[in-house]
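Apart from one protein chain that is not included, each protein chain of the complex appears where it belongs.
After this line comes chain A, so read on.
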Amino acid sequence: MAPPRSFLWSKRIFLTLLTAFVLVPVYAMVSSSLKPLGDVSGKFRWLPSHLTIRPYIDIWSTIPLARYFVNSLTVAGAATVCSVVIAVFAAYAVSRYDFRGKRVFTVTVLSTQMFPGILFLLPLFLIYVNIGNATGIALFGSRGGLILTYLTFSLPFSIWMLIGYFDSVPRELDEAALVDGCGPLGALFRVVVPAAIPGIVAVAVYAFMTAWGEVLFASVMTNDNTRTLAVGLQGYSTLYNVYWNQIMAASLVVSLPVVAGFLLLQRYLVAGLTAGAVK
């Protein structure tokens, strides 16, 4: 049955307006990153006076962008890997076993999701400094401290989503593996994990994006050497000049890995959300 005209027209108008809303900032970012400094310091213009890739060359020398990039990559990458592994174990336990304290665990972990970050910023800072003083392990100002912090940010949501996902993998499958002589971990890694790959990819994407985009803890807990992109990009505005074309170029370069990865894997994310969060 064909939809009525009213529906078709609402759809066209709505989707067109929405596309414009989404695209204008993306266009501003891309076009400004290809403009000479004169163009971005003056009145906004839709088209560059002439195209230049100069900003893309200059961004690397105005600030140590490469170092920030590597820092962000290390921190977000490590946080993602750890967070996914830990979430897989926890979700498997909750999904497959009955044990005392199960409800308490899930409720506690989930409720940490609602903590305002500001509540534990200072205490965490103090804990890290104290651990550093007591054991010599430098957590404050180091990539390690940031990794530790970030991996817990995505943990509650990841565990929650994976529980749903693991629940949708038929129990008979891993029970058969148990019967065939696999240990519980064997059953997890040979049967449940492969069957739940879309959910795990979804969780990994989410964890990486969370770590890559975090600003508050990055600005308090890093120093010159460990600064991530979230804080580093502020370096393009100096007292005398704001290099908007370079800021836009750098923003684009910094966004590309996450946006490309996200768009490539978004099918998994939708599949993961269908089985996990949405039930």
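The rule we apply is simple: contacts are C-beta pairs under 8 Å (C-beta built on N, C-alpha and C of every residue); 3 or more make two chains touch, one makes a residue touch a chain; residues count from 1.
By definition in this document, contacts and distances are computed from a predicted model.
> Could you check which of "Sugar ABC transporter permease", "Homoserine O-acetyltransferase", "Aspartate carbamoyltransferase" or "Protein-methionine-sulfoxide reductase catalytic subunit MsrP" matches the UniProt name for the chain that's left out?
"Sugar ABC transporter permease"
> From the listed residues A:Met29, A:Ala138 or A:Ala195, report the one that touches the chain absent from this view.
Result: among the candidates, A:Met29 touches the missing chain.
> Touching the left-out chain: which of A:Ala93, A:Ala138 or A:Ala195?
A:Ala93
> Which is it among A:Trp60, A:Phe189 or A:Phe262 that touches the chain not included here?
Answer from the full complex: A:Phe262 touches the omitted chain.
> Could you please point out the chain A residues that touch the chain left off the display?
1, 3-4, 6-7, 10-11, 14-15, 18-19, 21-26, 28-29, 32, 40-44, 86-87, 89-90, 92-94, 96-100, 102, 105, 108-109, 111-124, 126-127, 148-149, 151-152, 155, 159, 171-172, 175-176, 178-179, 184, 209, 212-216, 220, 229-230, 233, 244, 247-248, 251-252, 254-255, 258-259, 262-263, 266, 269-271, 273-274, 277-279
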